[in-house]
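All protein chains but one are shown in place.
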Amino acid sequence: MTVVTDRIDLPDERLEIAGRGFQSRLILGTGKYKDNETMVGALAASGTEIVTVAVRRVDLDRSKEEGILYHLDQERWLLLPNTAGCYTAEDAIRYARLGRAAGFTDWIKLEVIGDQATLLPDTQGLIEAARTLVAEGFKVLAYTNEDLITALKLEEIGVSAVMPLASPIGSGLGLLNPFSIRLIKSRISVPVIVDAGVGTASDACVTMEQGVDGILMNTAIAEAKDPVRMAAAMKRATEAGRLSYLAGRMPRREQAVPSSPLRGMLD
Amino acid sequence: MTVVTDRIDLPDERLEIAGRGFQSRLILGTGKYKDNETMVGALAASGTEIVTVAVRRVDLDRSKEEGILYHLDQERWLLLPNTAGCYTAEDAIRYARLGRAAGFTDWIKLEVIGDQATLLPDTQGLIEAARTLVAEGFKVLAYTNEDLITALKLEEIGVSAVMPLASPIGSGLGLLNPFSIRLIKSRISVPVIVDAGVGTASDACVTMEQGVDGILMNTAIAEAKDPVRMAAAMKRATEAGRLSYLAGRMPRREQAVPSSPLRGMLD
Amino acid sequence: MTVVTDRIDLPDERLEIAGRGFQSRLILGTGKYKDNETMVGALAASGTEIVTVAVRRVDLDRSKEEGILYHLDQERWLLLPNTAGCYTAEDAIRYARLGRAAGFTDWIKLEVIGDQATLLPDTQGLIEAARTLVAEGFKVLAYTNEDLITALKLEEIGVSAVMPLASPIGSGLGLLNPFSIRLIKSRISVPVIVDAGVGTASDACVTMEQGVDGILMNTAIAEAKDPVRMAAAMKRATEAGRLSYLAGRMPRREQAVPSSPLRGMLD
Amino acid sequence: MTVVTDRIDLPDERLEIAGRGFQSRLILGTGKYKDNETMVGALAASGTEIVTVAVRRVDLDRSKEEGILYHLDQERWLLLPNTAGCYTAEDAIRYARLGRAAGFTDWIKLEVIGDQATLLPDTQGLIEAARTLVAEGFKVLAYTNEDLITALKLEEIGVSAVMPLASPIGSGLGLLNPFSIRLIKSRISVPVIVDAGVGTASDACVTMEQGVDGILMNTAIAEAKDPVRMAAAMKRATEAGRLSYLAGRMPRREQAVPSSPLRGMLD
Amino acid sequence: MPMRTPKAVKITLNGEEREIPAGLTIRDLLAHLDLHERLVVVERNKEIVRRNRYAEVPVDAGDTLELVHFVGGG
Amino acid sequence: MPMRTPKAVKITLNGEEREIPAGLTIRDLLAHLDLHERLVVVERNKEIVRRNRYAEVPVDAGDTLELVHFVGGG
Amino acid sequence: MPMRTPKAVKITLNGEEREIPAGLTIRDLLAHLDLHERLVVVERNKEIVRRNRYAEVPVDAGDTLELVHFVGGG
Partner (left out) sequence: MPMRTPKAVKITLNGEEREIPAGLTIRDLLAHLDLHERLVVVERNKEIVRRNRYAEVPVDAGDTLELVHFVGGG
């Protein structure tokens, strides 16, 4: 296996976001786990180096409870605050600033939601918030839809990564529109990280085979019957999809071709 | 990762064929490689423990050339002779016997081909040959189509594994009929190994997610631009699909569910 | 519309089975309707010219009840007896002979079922029964699976039509394996009629677009909420798929091409 | 057939846009035909009642040539000007006004393109132009992408129809994202007309089965080998998809259900 | 219908043991059962009986008869 | 058509510099170009000219005119 | 903790009206609430208060304070 390990360690193969390099192309959310032990086990099994967290009020009635920071070794994982739950650019900017103050990092996973039932992004609000935050020096990773035009605008604004969805957050419907994702990747130079919708390992694998730079997921692991095992599956599926993309697949053919030689058959 | 490694090492997770256990669920063919070094590199990267070989005449004009046995360490890999190229039960039986004599093993990958253009199996000839070979003590791994009825007959005859195709040999069209494969797996107790048609890593991953016991492939690796890297991809994809199947995927939903908590938002 | 009507009336466009021509490419089953009025309404709305019937014992306790023949005008519809429910060649042959005696026709829709849960055909029994019935002068329309090799054998035996399934009888899963159906059509010269599995109009349309000669369905119409309306949908979908196949579709492209001219834009 | 004809003539089944009713749910473009005779033949065969036209400069060097208006009987077809080729809200508004002046109608198919290679809409520009044009009394039919949030904003602005794409203009890739189209239809009360990307009849049929109100197409017919026949196919496919949606399809099942009775079998 | 003879015979009719008057022909039996000849096919001891022979073919003791017809099916 | 005046004026017509007789109205110009009024829309200096005003509206030197109509499009 | 003054002041803390001792600094308040400074971010009247200023910044009557931290999220 060293052969291959060597290869995927080549610098040009590392995922680079905002000038920082990562071995893993998997980013995990930390929501919805039944307990912190399972969460940490899953993070470990996934090999992820970046985990997202949300910014919320301290619960003053249970202030003694351990916060999530007790469980997340910041040497091991880069904490990426998100603006989940924000429905306006103004709110998202407010949460981003709080996240920066809390996390000693200027990275932000920017979400501006347009609809409660689908959690689909409001691309207008997203562009507005991204513009402000980039100007304030944030490294913006922008959760967006499959629209190329929006992705181009986000790149022009100077986001650090474009994060189109595979399907709605928490739906597990997988990659609904591979064509659009491939299209975005072909036109965008900053990293393209597919965010939301992956439901199972093959979804992650086929998504990486589109050539994108990484995947962010949460529910697919947290809601699997066995989250730690699913995390191990996702690690392999993401690596498999990436290696497969780099290796270059065989052509599809509508006729068969034997794998064993035709000559040398007996009479 | 030990957590998971431990788990997938559990005996009940091992692939067991004809009473013999294997860690890897990937079986590789050895045809069509541009050179033996690439082939061996790919076999190594794939982690496979079983490789198929064909039985052909010695080329008397170039008898000094190294045979493939020089390159295949039989301590490391179980050599599985096939009957590729046989169009009748009689031929297949003849090649199976030659393979046994050549390989010091009574395992045979049984193919009875029904059509040159598609290399689809002739299930009648297959059943006839399987019956004879099982009676002669062969461990028959039967290459068949997606037909459940044929699979049931093969199991009744006593084959050691049923090997339905994903799509035609060398086509790379992937898993055309997941339903039929799932159906066969649900009704057959001997191992079900999907043989032929896998084209890329996500094909292998989604195939394993149907719950089958393993995959046999050749062209997808041998004809990839970078076979060794594709082999590494296939190793991970197969493990990912298996782990994902065992972990139990999240439910699919047509509406979104937030990954971050709704409570604790600011005013 | 005359333009087109003319065209589809061209003799070479008619479906011809065993020397008899039909305008409609849709064959309907008569099972599972909530009442005979709905059945007749659906048959009429579908435009079908061939309907299948089963051979069963007369119910001696309710012998006064109208049989289905009271409802099926044999001037309008060719009655095609089937051998549904037969699990051996011998049974199928027996039912075929009874069907001929009952129907004054030597056409038979031949089914030899291999498994109760899936109703998939036993191709060995099918081939055996087909051989006998063809020898007895029957016009055999053989319900089979997606296997090309079996289809080739059936044609060689002399069946009048090969009827591969789209998916299991009554499943409504649609065309699971378009590739295999296309493959069969490309190699068989007698009519290829897809039998079983169609669930909705688009299934029928995409099936006809594979180039097959016709479709046989029952449950998709009988179990629709509004069977008569679904029958009207199926009529149009079948014609649409056929016309589309004959018209020759546009090429698929991964880039856009404007429908309006580029020149003549204003400054 | 009257049964059914009656039903689909029910007022509530008619497509109603901006207070005007239509029997046909198919809207055709008039671009790219090899000659006007073929175009008129296709329009006739399709049964369409609305056709789109572009606004371009008169070619002063060939001013004697017949304009398209000579070929389009405005008693038979409602001419719907488009703003194809406009890359800004300002341009689109200018073309819309010219179209109104030319066509004696205040209906406009509004396109604001964001990228030349894909012809995908710029939703920000689209929303801006739609707001102005609605204020000027235009009946705006807005070509947009599969984004629900944009569709909701367009409806709020007061457009007369939301027209999400199936896939890029002229691509023929069909309905890439049925989920998003279904989602838009479920949340929007003005007509939802899928515009662009349909490649063949089954694409139209499956699109209508999502429950949308209509389809607009051009290239699929103009670039078919036989445009008139394809137009006839599209008429049937669109009606079939609509009828099928209204009829209510049977449930999908992973097991088989016989179409012929189990009781009454012989001993 | 009037009995032609006092004796009765046992046959297997559509899978059930039945007693019917002795000496009946197929035609008599169908009439007895109130079935239209045109709509029914008769299999006697695994042999199909042609319609034009209903008047001649007797129903003997121990016969196994199957009376079948078309029903709705796919 | 008879020249009303010897002088000619320069205008931009559909993107091209053109010299036309001075003193023409839109209607004159369309006639001059042999275009049917019913089928053409005239934009003069970015303003659309209503058909019923073609006879009044002059074509002045330096005007930018766009003459547009419908063509096949999707 | 020892009261510095008898008086108490009303503030809005995480959306709820609260009465707290007068004259507290942010640091005092966090201590009062038993919260670790490192894990909490304080927004005072929509302005984020830097950690290094917790000891100086007073909590005045009528202040609106939000105390936030990281929780699990995707």
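Per-chain residue numbering starts at 1, and chain names A, B, C, D, E, F and G are given in the order in which the chains are listed.
Here is the rule we go by: a residue touches a chain if its C-beta (ideal position, glycine included) is under 8 Å from a C-beta of that chain, and two chains touch if they have at least 3 such contacts.
Bear in mind the structure is a predicted one, so any value in this text is a computation, not a measurement.
Undergrad: Sort through B:L15, B:V53, B:L78 or B:L246 and give me the one touching the missing partner chain.
TA: Candidates B:L15, B:V53, B:L78 or B:L246; residue touching the omitted chain: B:V53.
Undergrad: Using the touch definition up top, pick the residue from A:D35, A:D61, A:E75 or A:D267 that touches the left-out chain.
TA: If we include the chain that is not displayed, A:D267 is the one touching it.
Undergrad: Specify the residue from the set B:L26, B:A45 or B:L79 that touches the hidden chain.
TA: B:L79
Undergrad: List the residues of subunit A that touch the chain left out of this view.
TA: Given the touch definition above, subunit A has residues 258-261, 264, 266-267 touching the missing chain.
Undergrad: Of the residues in subunit B, which ones touch the absent chain?
TA: Contacting residues on subunit B, toward the hidden partner: 29-33, 39, 52-58, 60, 63-64, 67-69, 79, 81-82, 84, 94, 97-99, 101-103, 169, 196, 216-219, 222.
The definition used in the following text is that only the chains that are shown with their structure count from here on.
Undergrad: Among all other chains, pick the one whose mean CA position is farthest from the mean CA position of subunit G.
TA: E
Undergrad: Can you check how far apart subunit B and subunit C are, centre to centre, with Cα atoms defining each centre and the answer in Å?
TA: Taking the mean C-alpha position of each chain, the two centres sit 35 Å apart.
Undergrad: At least two other chains touched by the same residue of subunit F: list those residues.
TA: Within subunit F, residues 15, 43, 66, 68, 71-74 contact more than one other chain.
Undergrad: Could you pull out the residues of subunit B that touch at least 2 other chains?
TA: Within subunit B, the residues that touch at least two other chains are 117-118, 120, 173, 179, 183, 254, 258-261, 264, 266.
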